[in-house]
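Each chain you see keeps its place in the complex, though not every chain is here.
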Amino acid sequence: MPMPEQFHDIAKRVNNWGRWGPADEIGTLNLITDEVVREAVRTVRSGRRVPLALPLRQDGVQTGAIPGRVNPLHTMTSVNWQLFGPDTVATSDDVVTMGLQAATHWDGFGHVSHSGRLYNGRPASTVTAHQGAEFGGTEKITSLVSRGVLLDVARAHGVERLAEGHAVTPEDLDTAEELAGTRVHCGDIVVVRTGQIQRYLGGDRQGYAYPSPGLSIRTPEWFHARDVAAVADDTLTFEVFPPEIDGLWLPVHALHLVEMGMPQGQNWNLEELSAACAEDGRYAFLLSATPEPFVGGVGSPVAPVAIR
Amino acid sequence: MPMPEQFHDIAKRVNNWGRWGPADEIGTLNLITDEVVREAVRTVRSGRRVPLALPLRQDGVQTGAIPGRVNPLHTMTSVNWQLFGPDTVATSDDVVTMGLQAATHWDGFGHVSHSGRLYNGRPASTVTAHQGAEFGGTEKITSLVSRGVLLDVARAHGVERLAEGHAVTPEDLDTAEELAGTRVHCGDIVVVRTGQIQRYLGGDRQGYAYPSPGLSIRTPEWFHARDVAAVADDTLTFEVFPPEIDGLWLPVHALHLVEMGMPQGQNWNLEELSAACAEDGRYAFLLSATPEPFVGGVGSPVAPVAIR
């Protein structure tokens, strides 16, 4: 089934192709100017750092439902190895095999194509098994630091977490923005909290994965209007899943990654951040969230930190 | 050959065991207080972000000399896969296998033991193939953000890069500190530049690896005196290699990781940072360098960013 008219209508309205030139590979990250960063830095008051990454472990969020996206397998290549002889220093070394999108991560622009196209009109065929994403690989994101704003939709709704099938709407974002007490603006990284990750933290991996609350197909226009640089949330699917429109799969992925050229983050643990923001009523912070620079990566792990 | 007297003398002087309690697992990172971070934030002027990570690629810095520490092998598990049928969105996914210390990384406390002990007196045997580092795994470093100070030893010496066997001494650090125009203090992350990484960037992987300039056995006392939180440099071996004292292998590793409980970083690309600092004479910056939180990791990749 081809993408429906409704999708293409939105796509036209949020499309950023060519906006930063035909050679651009970082999309909305262009919006993070030095000035934006200077302002982001000014949000820091206490100096407290709040980590937003899930620990990387074999018992991670992946259930096996997404083929190949394996939880981190951490193994040792040496343990207290006395290379230099007895009574000398001993070294231990480790390796990992993991899906780049297995845990807390950013989706890169190579992750999704539709109608044969990637962000900025690049042919989908430029993603290959041989070199991954020729354009827009995660190594192109050499830094990702900006003002972060927590839109705590769950808290704004007065619930611990959103219901399973809750599609987070522009109206939800407005409400959460009101709670945040700051207007989301150009170059911000928006962090949307549904509370869904509590399921994983509580031991219910299947329940975390599916069904899941998440962003509605209507939110990309909201993000586009505000010209945000990136959006992350605390779910596996990022957008509401199963989808709102029958047969229209991953429309938010397609709009963000392909049309807007906007990185999106998944599996972020926002629980501690939510508590911290609620405590002092400050929902904006300096967010440092640079992904690992995998050459050709279509996704990449990140250990984001909110500095408040 | 057991560690010589000279080593034990220094070890006694820099030892931090028990300083933050017997249960402590993050050592000198305790020195990064909220106040330290607030001050670090105040160093930001332009908002420019300078990345310090090497891109992660199969053609990375590892030569095969360190068994098992493999360069990143990035492979695709799907390429434009139309899971949901023809004309729908297509997804691409990737995985990686890599040594956690293969590229730009932090050494964790599990990486080195001597005399059967790890940081804080933990038995070396608590590192196992089964779970990696039981204590001081890299997942315990939930954030690593502080004031960074570039000690540009190469530039202070007026050379492009230090000679192969140059052991960076406390006096070298003093000279570079003078160039930096700021005094290194408690909680700082010191970034020492030798220029050695130019060899790798220029295509000479073997020459980069060995022989290498790097920190002298005398520098841990300097770092201890200043109570820095962490130290990173732009070499593969971190310390001068081959070692200064015949038969005394990796003494700086043993002093930093075991005695002081201080994370150390390797393979940081400091070339762009060096140019930026020299340009405006500001050598202090906000450094965001949180490692990926591998549970039990004895090392971990990091994508550090200097925010100036």
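By letter and in written order, the chains are A and B; residue numbering begins at 1 in each of them.
Here is the rule we go by: a contact is a pair of C-beta atoms (placed from the backbone, for glycine too) under 8 Å apart; a residue touches a chain by one contact, two chains touch by 3 or more.
Please read all numbers here as calculations on a predicted model, not as lab measurements.
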>> How many copies of this one chain make up the entire complex, given that 2 are placed?
In response: 4
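As a working rule, only the chains that are shown with their structure count from here on.
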> Mind pulling up the chain A residues that touch chain B in the complex?
Replying inline: 1-3, 33-38, 41, 44-51, 53-57, 66-70, 72, 74-80, 83-101, 110-115, 124-125, 127-129, 132-133, 139, 142-143, 145, 247, 249-251, 253-254, 286, 288, 290-299, 301, 303, 305, 307
